[in-house]
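If you scroll down you'll find the structure; I have some questions about it.
Missing here: one protein chain of the complex. Every other protein chain is in place.
Naming follows writing order (A, B and C), and every chain is counted from residue 1.
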Amino acid sequence: MKLSFGSDNHSGIHPQILESIKQASSNFAPAYGDDAYTQEVEQLFKTEFGPNASVFFVFNGTGANVLCLKALTQSYHSIICADSSHIQLDECGAPERFTGCKLIDIPTPDGKLTPDMVKTELYGFGDQHHAQPKVISISQSTEFGTVYTPQEIAALAELAHQHHMYLHVDGSRLANAAAFSGVSFKGLITDTGVDALSFGGTKNGMLLGEAVVFLRPELAENFRFIRKQAMQLFSKSRFIAAQYIAYFHEQLWKQTASHANMMAAYMASRLKEVSEVTITHKVESNAIFATLPRNLCDKLLEKHLFYIWDEDICQVRLMCSFSTTKEDIDIFISDLKSLI
Amino acid sequence: MKLSFGSDNHSGIHPQILESIKQASSNFAPAYGDDAYTQEVEQLFKTEFGPNASVFFVFNGTGANVLCLKALTQSYHSIICADSSHIQLDECGAPERFTGCKLIDIPTPDGKLTPDMVKTELYGFGDQHHAQPKVISISQSTEFGTVYTPQEIAALAELAHQHHMYLHVDGSRLANAAAFSGVSFKGLITDTGVDALSFGGTKNGMLLGEAVVFLRPELAENFRFIRKQAMQLFSKSRFIAAQYIAYFHEQLWKQTASHANMMAAYMASRLKEVSEVTITHKVESNAIFATLPRNLCDKLLEKHLFYIWDEDICQVRLMCSFSTTKEDIDIFISDLKSLI
Amino acid sequence: MKLSFGSDNHSGIHPQILESIKQASSNFAPAYGDDAYTQEVEQLFKTEFGPNASVFFVFNGTGANVLCLKALTQSYHSIICADSSHIQLDECGAPERFTGCKLIDIPTPDGKLTPDMVKTELYGFGDQHHAQPKVISISQSTEFGTVYTPQEIAALAELAHQHHMYLHVDGSRLANAAAFSGVSFKGLITDTGVDALSFGGTKNGMLLGEAVVFLRPELAENFRFIRKQAMQLFSKSRFIAAQYIAYFHEQLWKQTASHANMMAAYMASRLKEVSEVTITHKVESNAIFATLPRNLCDKLLEKHLFYIWDEDICQVRLMCSFSTTKEDIDIFISDLKSLI
Partner (left out) sequence: MKLSFGSDNHSGIHPQILESIKQASSNFAPAYGDDAYTQEVEQLFKTEFGPNASVFFVFNGTGANVLCLKALTQSYHSIICADSSHIQLDECGAPERFTGCKLIDIPTPDGKLTPDMVKTELYGFGDQHHAQPKVISISQSTEFGTVYTPQEIAALAELAHQHHMYLHVDGSRLANAAAFSGVSFKGLITDTGVDALSFGGTKNGMLLGEAVVFLRPELAENFRFIRKQAMQLFSKSRFIAAQYIAYFHEQLWKQTASHANMMAAYMASRLKEVSEVTITHKVESNAIFATLPRNLCDKLLEKHLFYIWDEDICQVRLMCSFSTTKEDIDIFISDLKSLI
């Protein structure tokens, strides 16, 4: 396949990350995280997120989300999320299956929760019949490509903590949000009061690599047992660690995420040339959501890979990644125009 | 670290496998198994295991074992295994947690179950108070490095099927068993009547790569939902597929496994030179189990990485892998002799 | 406590039911359902629901609902219900915890699902990321006291079966619905195509007694293991059976449920005398929902036990039961009027 706007996980491995894997393969190393690479990365996360941060590698985004939520809850708790969130829509019930918790999903115009929305579900504390609200879970950037400001996150964290709840961030695209907002990981996460973070790398140039990051030391205490029992402990852990070493080196993550964001901005600007297309969400990271006539969409799907997000209104999602090029976009726009 | 006999997962990635990953990274590809690499591997597994075989990639050996068992059971079933098995000892309760089943562990002299041993637990069928026996689970090669003959496996499969039960094989080291016995995967698994297989690659030269293999089509029917909900679906699936393509190409797996086995045999022959050391299990694959005086063991541990299996009798495990060399072993033996 | 309109489970045990318990206690009897009383009841249920019906006693309504749902699902399924349903609101996440399924809740004006409402959630079949819709669950009578017609239930059953799904009925107040509609249990459940039923007795005069009723024999096949593992198998099972024997004898259930319904109708008629009170749902069974001024409500709560259903609009629920009397209602209305 030459081109794909289907997802940022349709791209390959960034060459510097692949090279780092190769370097790490030259020797024997202890398994299950007792290697020097993993230990080096643990320090890098403290540099990025502050000294109270602790990191645990897992295999995929679903694993990171579900294990964060498990660490924050007992099974009689509930988890409040946007109705467009990955944990609600795209994980085949994995959060319910592994945590036992009820998910409370809230409609939003743009994928972003606000304190006022969340407050409508903050009731029934102490009532034994009612699953007890315990976590607010947001995505940064959201599934619609929108980005929370640090102030917006801080407001949700404050609300959560007022009710003895936690704030979780699904950061499978945190790099894109950080690149867009120009705020550091620490500024977006640690300083806003986030309690637990799913920190993704796979969608931004890694082979595979997701991390659970706790901002409160007590959450990390027994987490290695949770991870192992959840089938998420990697024997050759150094090969995730080596990727994160390359990822943080000279802010490679920022370079790749900024590129993806720029490509999305460029795509959005080019789509505006086409009057049949309407962009439906702010383009703040590497996703474009747009509506177009159904027959045009169908013809375009014969030439390009992308997904229809909402069949009813023919809303499509176009994703850019570190490996998307201007030329790719120009071909896409040219094909689009030729179909009209 | 220069040397390790700690585990076969202390070794790195075989160069041909790493090269295959690199090749697969050059383009965009659909995610979640819809790529050409994954589809090619699905055919390769049919070549190796017969036309009824189906394969699903997962992330690690625990994932492969637990998901096989989940596909074979309802939560009110029980699973019969050796008391030395990985599912009983080394997975932090993951099988119980995810399947809800009771594990029935049976002592064995050498890690191998026999029909007579299993029969002692085949009772209570139909009694609602009794977890219903449903799976016999064996490891090939076993945790002690011993290897079942095809006849031994077939006898267990027959017993299982007589009781409407299934036979599962934990094949995290199936390549070593196949290389030792000179029997094909099909001869060891499909032809003996095995129902589900955890097929490992990580311990034999892969970066990460484990597969669930079903030998009965009906077991595969809804398995992709089980896998997703179990957090074991990999987005960039092509990078496991690419490894298996290299693994099967000109039987790379056999070359690497045979080498590991040969190194273990060489290690065993050299250890026999040392009268303080007693080899305690047949060396049939890539593991050596041996007892030695405790103070000798402690001194050796200052120079080399290996694990004490049984503290009470100071029994140690020495593992060889595709990257173990004769020189490594000679250094180990020389260090051992110098300590006496 | 003299009076309560708090819930129909605030009432005691019907004398005939208590007498039946006493009779059953005179002898030894085998435990766990092997007694003659339980076997007699199994026949009574076939008489009521048809020859394909099978019955299993459980302890409470939550148990009946969760175990029905468990029998109908795998953990990667989803369950569609009204957002006012007991399984969504009042069981502390028990359905998610025990089945692993996602609950999809749908807003309704009156607690009743329609095929058009349900269809909005019937998508994503075969998509491994999407929890697979498998059960439509309704309450008869609903949590708002409204009652489905047989035609309405049949339409939902047909929709379910078209999609290889099941229809479950939470019948904790099925007797009230049957008494209201004048349709037999068979007419409401078996003939409409319902697959599984939670059949309650506790709210209609029993000490404790709920039953799981399957209308398809294959659902019952391994259910006794599910029940036992779910901690819902009663040793002295005869004491639930004896209650059901009295319950079905000369349609005691109808007499008690009709009385409760009549009391609700009487309460509704009396409430209409009070202009400050607005009845908000059709009174079709034994519940009245009404709004009233908040300060009036607060004063009334000092004298009577009932629950505020919706704090925002001061909507209250008043429940009648087999033991509610006209005099009770007259006192309540008199107290209400005196407060204005």
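By definition in this document, a contact is a pair of C-beta atoms (placed from the backbone, for glycine too) under 8 Å apart; a residue touches a chain by one contact, two chains touch by 3 or more.
Just so it is clear, the structure is predicted and the values come from calculations on it, not from any experiment.
Trainee: From the list C:T38, C:T108, C:Q229 or C:Q315, which touches the chain that is not on show?
Mentor: The missing chain is touched by C:Q229.
Trainee: Return the single residue from C:M117, C:A154 or C:L208 that touches the missing chain.
Mentor: C:L208
Trainee: Using the touch definition up top, pick the residue from B:G93, B:P217 or B:P293 that touches the left-out chain.
Mentor: B:G93
Trainee: For the full complex, which residue in C:S4, C:S20, C:T73 or C:Q315 touches the chain that was left out?
Mentor: C:S4
Trainee: For the chain that got dropped from the picture, name the residues of chain B it touches.
Mentor: That gives, for chain B, the contact residues 75-78, 89-93, 96-97, 100-103, 128-132.
Trainee: When the complex is taken as a whole, what residues of chain A touch the one chain not shown?
Mentor: Residues of chain A in touch with the missing chain: 32, 74-76, 100, 128-129, 131-132, 222, 224-229, 233.
Trainee: Which residues does chain C use to touch the chain missing from this display?
Mentor: 1-4, 6-7, 9-13, 18, 21-22, 24-31, 59-63, 66, 91-94, 97-98, 202-203, 207-208, 225, 228-236, 239, 305, 323
Following the convention adopted for this analysis, only the chains that are shown with their structure count from here on.
Trainee: Based on mean C-alpha positions, which chain is nearest the centroid of every protein C-alpha shown?
Mentor: A
Trainee: Quick check for the class: compute each chain's Cα centroid; which one is farthest from the centroid of chain C?
Mentor: Between chain C and every other chain, the largest centroid distance is to B.
Trainee: With centres defined as the mean C-alpha position, give me the chain B-chain C separation in Å.
Mentor: Going by mean C-alpha positions, chain B sits 50 Å from chain C.
Trainee: When the C-alpha atoms of chain A and chain B are each averaged to a single point, how far apart are the two points in Å?
Mentor: So the centre of chain A lies 33 Å away from the centre of chain B.
Trainee: When you check chain A against every other chain, which residues touch at least two of them?
Mentor: Those would be 91-93, 97.
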